[in-house]
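A single protein chain has been omitted; all remaining protein chains appear in their positions.
Chain naming follows the written order as A and B, and within any one chain the residues start at number 1.
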Amino acid sequence: MRELQEDPAPGSSSAPRRRGRAIVVTSGKGGVGKTTTTANLGTALALTGAAVALIDADVGLRNLDIVLGLEARVRNHVLDVLEGRVTLDDALVTDKRVPTLRLLAAAQTREKDDVDTEAMRALVDSLRDRFDYVLIDCPAGIEKGFTNAIGGADEAIIVCTPEVAAVRDADRVVGLLGNRTSIKLIVNRLRPDLVRRGKMLSVDDVNAILRLPLLGVIADEPGVIISTNKGEPLVLDDASATGAAYRAIAGRIAGTDTSTPEIPLPPTLFQKLGSFFGGRR
Amino acid sequence: MSARRIVLTSGKGGVGKTTATANLGAALAKRGKRVILVDADIGLRNLDLVLGLEKRIVFDLVEVVEGRCQLRQALIKDKRFQSLAILPAAQTRDKTAVSETQFAEVVAGLDELCDYVLIDCPAGIEHGFRNAVAGAAEAIVVTTPEVSAIRDADRVIGKLNERGLPIRLIVNRIRPDMVRTGDMMSVDDVVDILGVKLLGMIPDDEEVIDTTNRGEPIVLVPDSHLGEIFEKIARRLEGENVAFTTLTAPGFFGRLFGQRKAG
Partner (left out) sequence: MIEFFRKLFAPEQSGATARERLRLVLLSDHLSLAPDVVESLRADLIAVISKYVEVDEANCDVSFEQQDRAVAVLANIPILAMRSRTPPSSPPGAPPASPPHSPDPPPSMGDPIGAAYAVADGGESGGSAAVAPPPSPAPRKRRRRRRASGNPAPAPG
């Protein structure tokens, strides 16, 4: 593990050179949890001490900032950097809760067409020299926003929910991603009770079509909505099962966790009782 | 009389536009209206899948635009209804294959064939969105009571206002139990924030996943609460003054045994 305490601010231009990994988090289908995943994985990786930069590539519809609870700290955005109005250092937002995490926000009042794909690729490249991980939150769809987001990334994480439309879109995206050093899958918002009753696709059903290495499976839980309401990623909550799942996925990405992903089971009657009295988990 | 052309849009993906388009269309068709649904999500089509019509696609919207088939040839009639058809998107092209003008022309071509054209808009506010909106005279914004969805809906409303389209709102995936405990914003909150007239509010219901898997419109499921709600929305769209369903949280036993019916 690097001794980041002695280093200058992570990602600053005077930080030691390193060659980080650039990973795009994508899906095709909207609303499956890309932004939540980027926020939580980025936070989890940073909590282990790694220097992590998160880029919101959803120009015009930015949300990574608000999911992280950092919306009040955003002053500049990617286009400000690409168009030379501010330096990268000025645009990177720090997160007081997680010292080695930085956010590069999207522009809210511009269009995805305004982003030059090559310039974006170069930006991601330069971030890799300063950070251990560069995670890119890809917008929904497969238009220019998607092309911009995948530009500088060697690796991809596909987020997919166990629903026919999402699987179909994910499949399309895998095709469009072409050759990357790795494309892996996170199955999100699984409802084990519905799977058991045959009303929802299982993880195996999903992966029978996508055929990707599985990074992790995350069960649907109301806690995610609450965490977005508050702007507090669930990995910061030790009691959250979703937080734990994301931390495990982060471990698999970093190579420190070699376990196979667990498939969440349907809650028992006892657990349901507990959740009724105890709150939302 | 020419058809009403309504785009269903949201900005944020995954809030239920396609499900709403399919089911609102089905509800209108059930009431005897002639309805054509247009999938504007070129490259990531899903309207056909949600209605279980995916195996019957022969031609698509792009082929119509490129003159490789007649408009009528591309329409797929849903045999479960008197008069419901879809115009599917192309799956292997991208949204730049069609311009705004071309899209608007295709929709105009549907005018004589139906009473309602419902356009399923892709997520985002780029080319696909602009195409979809170009074909419409009215808009329904679909959102959920979540921060990101509302923020995106707000942006979309701004864009629709620029084009002068009248807008109404559907709030989807409401969880009355979470609203009651204060863990989710209420419909009133959402309407206040967005400042748009409410057309319908739909509770989160696992039935949606199941019916989508099977390609069956919810309005065809007997005794379905969600089906009833879509029918009410259809009636409101027609101009009827229909009271909103009170969404209550399920009781203790309802929660325990997995039911999530709306009241």
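Note that in this section a contact is a pair of C-beta atoms (placed from the backbone, for glycine too) under 8 Å apart; a residue touches a chain by one contact, two chains touch by 3 or more.
The structure presented is a predicted model; accordingly, all values stated were derived computationally and were not measured.
Summary of contacts with the chain left out: across B:32, B:166 or B:182, the touching residue is B:182. The chain omitted from view is touched by exactly one of A:94, A:147 or A:229, namely A:229.
Residues 66, 69, 71-72, 74-75, 108-109, 225-226, 228-231 are the ones on chain A that touch the missing chain.
Residues of chain B that touch the chain left out of the display are 146-147, 150-151, 154-155, 158, 178-179, 181-186, 189, 193.
Operating definition for what follows: only the chains that are shown with their structure count from here on.
The part of chain A that touches chain B in the complex is made up of residues 28-32, 35, 60-61, 63, 66-67, 108, 111-113, 139-145, 163-165, 168-169, 172, 191, 193-194, 199-201, 222, 225-226, 228-229, 269, 272-273, 276, 280. By the touch criterion given at the top, residues 11-15, 18, 43-44, 46, 49-50, 91, 94-96, 122-128, 146-148, 151-152, 155, 175, 178, 181, 183-185, 206, 209-210, 212-213, 252, 255-256, 258 of chain B touch chain A in their complex.
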